[in-house]
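Removed from the display is one protein chain of the complex; every other protein chain stays in position.
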Amino acid sequence: MEKAVKIGVLGASGYTGADLVRLALGHPLVEVTLLTANTHAGKRYADVFPHMFAENLPELIRIEEADWGTVDAIFCGLPHGTTQDLLSVIRKEHPDLPIIDLSADFRLGDPATYAAWYGRPHTAEAAQGGAVYGLTEFARDALRGAKLIACPGCYPTAVLLALLPLAGPGVIDATDIVVDAKSGVSGAGRGLKENTLFCESGEGLSPYGVARHRHMPEIEQELSKAAGQPVTISFTPHLIPMSRGELVTCYVKTAENGAKALRTVFEARYADEPFVHLLPEGTAPRTQMVRGSNHCVINVFEDRIPGRAIVIAAIDNLVKGSSGQALQNFNVVFGFEETIGLAQTALFP
Amino acid sequence: MEKAVKIGVLGASGYTGADLVRLALGHPLVEVTLLTANTHAGKRYADVFPHMFAENLPELIRIEEADWGTVDAIFCGLPHGTTQDLLSVIRKEHPDLPIIDLSADFRLGDPATYAAWYGRPHTAEAAQGGAVYGLTEFARDALRGAKLIACPGCYPTAVLLALLPLAGPGVIDATDIVVDAKSGVSGAGRGLKENTLFCESGEGLSPYGVARHRHMPEIEQELSKAAGQPVTISFTPHLIPMSRGELVTCYVKTAENGAKALRTVFEARYADEPFVHLLPEGTAPRTQMVRGSNHCVINVFEDRIPGRAIVIAAIDNLVKGSSGQALQNFNVVFGFEETIGLAQTALFP
Amino acid sequence: MEKAVKIGVLGASGYTGADLVRLALGHPLVEVTLLTANTHAGKRYADVFPHMFAENLPELIRIEEADWGTVDAIFCGLPHGTTQDLLSVIRKEHPDLPIIDLSADFRLGDPATYAAWYGRPHTAEAAQGGAVYGLTEFARDALRGAKLIACPGCYPTAVLLALLPLAGPGVIDATDIVVDAKSGVSGAGRGLKENTLFCESGEGLSPYGVARHRHMPEIEQELSKAAGQPVTISFTPHLIPMSRGELVTCYVKTAENGAKALRTVFEARYADEPFVHLLPEGTAPRTQMVRGSNHCVINVFEDRIPGRAIVIAAIDNLVKGSSGQALQNFNVVFGFEETIGLAQTALFP
Partner (left out) sequence: MEKAVKIGVLGASGYTGADLVRLALGHPLVEVTLLTANTHAGKRYADVFPHMFAENLPELIRIEEADWGTVDAIFCGLPHGTTQDLLSVIRKEHPDLPIIDLSADFRLGDPATYAAWYGRPHTAEAAQGGAVYGLTEFARDALRGAKLIACPGCYPTAVLLALLPLAGPGVIDATDIVVDAKSGVSGAGRGLKENTLFCESGEGLSPYGVARHRHMPEIEQELSKAAGQPVTISFTPHLIPMSRGELVTCYVKTAENGAKALRTVFEARYADEPFVHLLPEGTAPRTQMVRGSNHCVINVFEDRIPGRAIVIAAIDNLVKGSSGQALQNFNVVFGFEETIGLAQTALFP
């Protein structure tokens, strides 16, 4: 059977690119026909990733060599700041080619916020506002037939799935939210940095970007919309000695015994979601539940302090936090069943 | 679509059991309808394994409660020594029910060898000889329609895929084979043992069973058949601080410049195999190539010492080394396409 | 030179016992002359711990076999609930023998609180109140010549070093403290539990005891004393895939721009402490800084939300969080220089 949709993956030599290719290989309607990686152009994909040794895939080429007319959709796993420059090049001749961007380029709707956090003005401001923020479970209508999708960052995905249903008026106090976040090392990418060497990040634990991480404005943008008021959160991420996985522990204030109420909200909101799961009462979300899969597990716990609750969510940062969600968005854009190609059980141990 | 074949997994609370269930959930023709785990009977499978939280699976029951008439095939992930006792119970009323055994119970054809290595006489000697030794790539004819399949141990799978094509007369010296083997901790099972605690096996490396491991007679049985003479090998396994993965480094003697000849043998033997791959010259097999997948990667290197070569093979011990190969055998037994349900790319990182 | 003080280590087959022995072997004034471990009685210590293979140490005996008259001090690394029963036995003939307890038995001054959290009444209530709570930096006067020292738990050590200087009136809001804690797997002890197997706790991250951990009343007891009012905290620990190390991230409320004020408090309080270090502004504490050492590193960060600050502390849970602090207390009790035997640099990588 010929596969229905031809896709290109830009920035294919990074971890998100590779996980997108991995998932696409298992997607019955997708064929990977274009792979770019500027520093590795001319190599076989198997030379760049050990687990691709047996796959039949196109050779890596430079972006400049790409023929955009040969693909039906593009996934961009490029470094932040790159997709916005590329956009006008592609749009000139292919105004309707769906572009699913995994970078931060189109996540922030406000140009000033973008400039403040990324230290440079945006070069495609016009498109910026028109991009769909692709947290799938909250964006399906907008996604159908969309042409530019900004996939959420990994931390925003986990935090928003945990807090967005609660952010509306009367559930939690949107002015007093603390998020303690933990991520595996793959979240830092495949670039060569001393702090992601095995000997530096192994057998140890490091906070980073304390109260200053670039995912904060993105989380706040979405929470503010839901809350109907400006929301600022306290957010501190930590680097954990594991390759994959992300867990966020959210400390919120609510009415006394409010954990039960939060539980009810989650039950209603996520009952029919294929990838977002409220766990049985008392079961703590763990990253081991979701490794390699597109699932998100959530639970809510009552604190001993009256009026406080703890909401915990876990995802695989490379799947639901990046490439899996991108493919989920792709399915919605193209009108396919949303779970197609994403149904695999997590890998444990 | 109703799934074609109903299967039972006995000993489902161990790692091999869980990986079989994981793979079966992705197999389009298989339905898991029976799960046993005596110490966990009455629990949901999700209570026993974190990654099964969202799966719709039968409750765990005791073996005594199983109704064998409800399943079309059985996979046994029971402790060594258990399946041989169970066999007669099942066979009484279900003489033709295919039983795919992942334990060591039916791997050794010779009762005396079994008794010597396992410290007890075999309780189903008659059946022992009739079992098919299920190293799939070397057993397809015997597997078709077979009723009792003994799946090879994890080390034997890797070693035999590396050495069996070479063991015939005139290729390597079958009397001088050294195998240095390395395995991840999941190979030791899920039972509670001090040496498999995180703090004991992490950040360190331990040889064990030096020159005395129970997988030796199994390897030797098959190599001897291929060599046409009794073969004894030197075999030393090591416990490596990783969960999955197994790599065997085999030191063999051959004619001068013999590595090239070995390469030719492998090319011919494995050219059409979907799961066994000779890597390009110079590329070292790594367990990262196969994590979570049913593939085996092999390569051969010329030593600096004339007349010596080094053959290296890597597998995922829980997949090709156990549950994946069991499912591959199942496919052959039932006449399905051999790769069905086993085509997933490895998980990296 | 004959060593000055003979010590016994009870419960020597656990990780805290072993780390105490490791440190004692490097202490120039201490000789280990008594080691108990009931389940391993009769074994050499080298048979119980791999790294002790070359040490000249007494054989393990049962507690009942101990001759308390042969030692000058006792370190108790026994399971919770055991030391309180043992106390009267020892005290009968040795009323003045210094006992340094690493368990939770004498940490809580209030019998009702003990009973509530440990599910049983205390069996040595009289002694309970008289024990010195041995957070060394805050207990030196009481420690000198003390006969019963309750060493703080690992989490309390890190949290109290981070928050005790701030808990007094006017610095932070003692009614609104959130502590997100992370620990390596050795914190769970050497007992055989499924969740501390390599395959279960590796490559993943798990919250546990969410808002319900037994270290909470201990932390609250000390913070309440310092605050002069009852303090309840929000506390959630997480199991991290590393053997050693503990990091606590404390979210506090303070006056606007309060982080600077907190910094000043820390500078004054810890300027002369040999083991507690305020890091340079902007440097995040990491467990890699302290692995194997008795140091605690602390830093304070201003949040983006006015009136909020983040205090982070890291220790090695087995050293400053347990055995190292016990030895530090021992030095104070005996009037030795406090850093003796504890001056080693951390092990990195």
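Per-chain numbering from 1; labels A, B and C assigned in written order.
Assume contacts are C-beta pairs under 8 Å (C-beta built on N, C-alpha and C of every residue); 3 or more make two chains touch, one makes a residue touch a chain.
This one's a predicted model, so the numbers in the text were calculated from it and none came from an experiment.
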{"item": "For the chain not depicted, the shown chains it touches", "value": "A, B, C"}
{"item": "Residue of B:P28, B:G42, B:P169 or B:G204 touching the missing chain in the full complex", "value": "B:G204"}
{"item": "Touch with the omitted chain, as defined above, among A:V89, A:A126, A:C199 or A:A268", "value": "A:C199"}
{"item": "Residue among B:W68, B:Y118 or B:Y251 that touches the chain left out of view", "value": "B:Y251"}
{"item": "Chain C residues that touch the omitted chain in the full complex", "value": "15, 18, 22, 25-26, 49-55, 186, 202-203, 243-244, 277, 279, 283, 286, 288-293, 295, 297, 343-349"}
{"item": "Residues of chain B (touch criterion as defined above) contacting the omitted chain", "value": "178, 180, 182, 199-200, 202-208, 210-212, 216, 232-234, 236, 238, 240-245, 247, 249, 251, 284-288, 291, 301-305, 308, 310, 312, 314, 349"}
{"item": "Contacts of chain A with the absent chain, listed as residue ranges", "value": "15, 185-186, 190, 192-194, 196-203, 241-243"}
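Here is the rule we use: only the chains that are shown with their structure count from here on.
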{"item": "Graph class of chain-chain contacts, one of line, ring, star, complete, other", "value": "complete"}
{"item": "Label of the chain whose CA centroid is most distant from the centroid of chain C", "value": "B"}
{"item": "Distance from the mean Cα position of chain C to that of chain B, given in whole angstrom", "value": "45"}
{"item": "Centroid distance [mean C-alpha coordinates] between chain B and chain A, Å", "value": "36"}
{"item": "Distance between chain centroids, defined by C-alpha means - chain A, chain C (Å)", "value": "39"}
{"item": "Residues of chain A engaged with two or more neighbouring chains", "value": "202-203, 243-244, 286, 288, 291, 349"}
